[in-house]
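A protein chain is absent from this complex, but the other protein chains hold their places.
What follows is chain A.
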Amino acid sequence: MSELILHAAHLSEAHQLRFSYLFEVAAKHWRDKQPSQTAKTATELWVIDAHSAPDAIQNRSNSSFVLLIATDDQAQAARAQWPDQIDAQLPPDYSVGRLTQLLEHISVQAHGKRLRETLKTRRQHSMTLSHDVQVKNADAAFLKATDLNQPTLVVAEPAPEPVLEAPATTATAPAAALGNLPAPGTRFRIKRWTQLTGSMAGQAHRQLLAAMISGDRGLDELAERTQLERGEILRVLQVLRGKGVLVETAAPAAAEPVALATLAPPATHTAEPGPAAAKLGLFRQLSRWIHQNRASDPH
């Protein structure tokens, strides 16, 4: 079993109550699932928000993990300011299920940091390591704010999917790690619906998710269906990749990645039916009707 040393006093008051409550539930849930084994070195977890990030990142030890509670926009800004310093992010309205998954993810990462070679060997032999979390040193401020007499979330929350929050790409995906541009022809799909936050909570972004949950879509198609700029689509794809819900399928023969600056706006010829397709498809018919009615809707 590995122990978790929690540093959460840096969180602003707005985030404290939720975190303290959900963390206790998540840690209990996690503990109950795991068998007890020989103690391992403790893992340090720093929980921060956008406001407290500068101090916390400066003070934390090199081997500790940093969890940022912030909107996608804030997280992107923080990652730009402190590259490779933020190990995980949760939106401000995160659920206990996501927190539990994240603890598991961090636990796996901790083992990976310490036992990289051993883990690699065990994985090759299809063996798994057991992980556990024990709260060794939760900050007093959070224990005070914790109310474990509220039972609802424990019952309501599903068993977490072990790899849901881990950045994942499929075996067929091109090189598309965070920050990289997808190869031309790459098609995108999401494994499950997810609620985006901040500036990504709008209708166009939901359209983007809807297009990707219903099938594999290329960048051109996504741009056409949502009227989002390609830069914005790429930004959303990066967030989805971070959430572990994006599936990327490479084109048969991938060429050089296309530089963002050279990406053309949505090709108009793909948005207009050709002579042979004078009859509009249902997607276009519905979209046009919705657009017309929205324009005349007084709400």
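Methods note: contacts are C-beta pairs under 8 Å (C-beta built on N, C-alpha and C of every residue); 3 or more make two chains touch, one makes a residue touch a chain; residues count from 1.
As a convention for this text, contacts and distances are computed from a predicted model.
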*Would you kindly match the missing chain to its UniProt protein name, picking from "Aspartyl/glutamyl-tRNA(Asn/Gln) amidotransferase subunit C", "ATP synthase gamma chain", "ABC transporter permease" or "ATP/GTP-binding protein"?*
"ATP/GTP-binding protein"
_Residue among A:H51, A:R230 or A:R284 that touches the chain left out of view_ = A:R284
_Hidden partner chain, touching residue among A:I86, A:L103, A:L181 or A:L209_ = A:L209
_Give me the chain A residues in contact with the hidden chain, please._
93-98, 156-159, 161, 190-195, 197, 203, 206-211, 213-215, 225-226, 277, 280-290, 293-294, 297, 299
